[in-house]
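Notes follow once the structure below has been shown.
Just one protein chain is left out here, and the rest sit where they should.
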Amino acid sequence: MNSLLEVQDLQVSFYTYAGEVQAVRDVSFSLGKGETLAIVGESGSGKSVTSKSIMRLLAKTAKIKSGSIRFGGEDLVALSEKKMQSIRGKEIAMIFQDPMTSLNPTMTIGKQIIEVLRKHRNMGKEESAKRAVELLDQVGIPHPEKRLKQYPHQLSGGMRQRVVIAIALAGEPKVIIADEPTTALDVTIQAQILELMKRLQEELDTSIVLITHDLGVVANMASRVAVMYAGKIVETGTVDEIFYESRHPYTWGLLASMPKLHEAADELLAIPGTPPDLSDPPKGCPFAARCPYAMEICYEQLPSYTEHTDTHRAACWLQDPRAPKVERPLAAGGER
Amino acid sequence: MDTNKNKKPLVEVSHLKRYFDVGKGQILKAVDDVSFEIYEGETFGLVGESGCGKSTLGRTLIRLYDATAGTATFKGSPIHGQKSKSEMKRLRREIQMIFQDPYASLNQRMTVTDIIAEGIDAHGLANNRKERLEMVYALLDTVGLNRSHAERFPHEFSGGQRQRIGIARALAVNPSFIIADEPISALDVSIQAQVVNLMKKLQRERGLTYLFIAHDLSMVKHISDRIGVMYLGGMVEICESDKLFDNPLHPYTKTLLSAIPLPDPKLERTRERMVLQGDLPSPINPPSGCRFRTRCPFAMEICASQAPKWQEAEKGHFVACHLYEGGKDAEAVRSGKRQGDEAHELV
Partner (left out) sequence: MEALFRPAAARPDEKEKISRKSQSGLQDSWRRLKQNKAAIVSLVILIAMLLLAIIGPWIGHHNYYDTDYGAVYQKPNGEHWFGTDKFGRDQWARIWQGTRISLLIAVLAAALDLVIGVAYGAVSALMGGRTDNVMQRIIEILTGIPSLIIIILLMMVMKPGIITIMVAMSITGWVNMARLVRAHIMKLKSQEFVLAARTLGTSSTRIIWKHLIPNTIGIIVINTMFTIPSAIFTEAFLSFIGLGLQSPMSSLGVLINDGFTALNTQPYLLLYPSIVIVLIMVTFNILGDGLRDALDPRMRK
């Protein structure tokens, strides 16, 4: 499959008073046309930093140390800021978490959409106004003509997020990066927005990189999943492979710690402890200190990836032929 | 849980109202006539989305707000109203709260020791510094933190650790009833499990009663014995955890359950959803009759003119909905005979 976006060996660090914080360490993944790749991880896993790196929207204290991000035949890491500006919003668009702060409170909705249309699609005044109404309609906002003149604070959270999606679509991007797009929304509104995103993806064949910590959302939206922990991708696979045939103890922990609505469980298998401090990352596997199956080698050496199928791979010493056999726990999709 | 029938309730709430004056003659009805009971030793889950009033209800029960109308009693005596100093002190020891925001719920300028010992200091539970410190160490131990953490400051801890500090602080005065106001909403999933397991353990060991306020139904189902669902200031349904998921009665509950994405791709691909349309009405100007009727897929004529009565539809299962009050219309809608709105079978 031809990949639209290919990230290779990305390394991103923050330079703070406490030293260098290695937020993203050797991350590689690819995104194909029309597919949704979910990057799952908890806070501090590096998933947000990864998505911001693709857009080159990192804070001044952060630096892409090495690696490449190939898109449309170019390496985004090497591009000048000017060239990036022609890509942002046009080829790759981003949706952020909080609809309250991602819209300019002093500009009308219409103006914010039209701004994108005029810059990236070179539309004239009348044409862009018409298209803006079309976009608002496409994202399911009732009475779109009236909304053009309204300000963000006059809309509810769900409506605002729809506007954010409309703005993202205005440039007709090939890739949309959605960073926790529904986390700040109520669950019933979240269902609306997820439905909307799926419908739009079908209609427009856009590829989506979905950053989230909610496995339910992943199961609902994603075709492929990459699991991140402490700056590294520990497992990648199709959504079925990750939920039913996962191989990494962290993925097991994540799956097991989610209460299942349709099953009763006595105790949630929590992962004890907290993620490692990335200003002083452990030399071995970052999950070793919290892993119930940790072996001596896990503390000493970083595990390499083992390919299980051509879509499924995981980085864990348990997969080494010399390691003891460990069964996937029931709570993580294991066999009964 | 039929054992509840023989127990006396620990907390009794009767027609409780909490209104706010938001200026220009407008009243925000955050909690609008809510009645329910919480039994000793149980975990009562309170769920609802933003604007439903669950947080306000929790804060009113712990007397951070006064009640605008109605009553709430704890162990038989009223929570609100005039109280002597010693009565207030007793109340403040018996009922405690765990807050939502791990960053804002701890004073940045105090050490962990001082934070946890705040209740100990306020009630004079320790005789000297040494005893105070020992009590703090014991509490740190109970919540799974190290003694070395005692002299550090909140900003040095992760969210989950801070929540545990908050729990330790609440436990320091030995309460019998803890109101947990969205204690895990701001935490990562695997950390949520840690905190929830801790709370369950503490409940077993100390016989605590919990009011667990949250918007994440899956987690609430896991920890609660009974669940109450709120919408726009009113309680719409109460029943046992398991029953709620197998047999939800109120249309809002059904849509809520239907909206939750499950971590099971095969299920997600095949299930049919009942997606709620539209937005939440304003709590300053709620819809007439039944609050939910503007978004209800089963709305009937009577829903606009009359508010539904709060009644026990089945044993231990309470609901406020015209569909269960009898009547021809209700029967027609319930059996799917009547046209009008989606009445899907839910997974």
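Each chain gets a letter, A and B, in the order it is written, and its residues are counted from 1.
Rule of thumb we're sticking to: contacts are C-beta pairs under 8 Å (C-beta built on N, C-alpha and C of every residue); 3 or more make two chains touch, one makes a residue touch a chain.
Here the structure is a predicted model, which is why all the values come from computation and not from measurement.
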Residue, one of B:N146, B:N247, B:S288 or B:Q306, that touches the chain absent here: B:N146
Among B:V22, B:A69 or B:M88, the residue in touch with the chain that has been omitted: B:M88
Among B:G166, B:P261 or B:P308, residue touching the chain not depicted: B:G166
Absent-chain interface as seen on chain B, which is shown: 59, 62, 64, 88-89, 92-93, 95-97, 99-101, 104-110, 118-119, 121-123, 144-146, 149, 151-153, 155-157, 161, 166, 169, 173
Residues of chain A (touch criterion as defined above) contacting the omitted chain: 16-18, 61, 272-274, 277, 279-280, 288-290, 293-300, 317, 320, 322-324
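Heads up, the rule we're going with is that only the chains that are shown with their structure count from here on.
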Computed distance of Cα centres, chain B from chain A, in Å: 31
Chain A-touching residues of chain B, taken from the complex the two chains share: 49-50, 144, 158-161, 188-194, 196-197, 200, 215-219, 221-222, 242, 245, 255-268, 273, 275-277, 279-280
In the complex, chain A residues that touch chain B: 42-43, 156-159, 186-192, 194-195, 213-220, 239-240, 243, 253-255, 257-262, 264-265, 267-272, 274-275
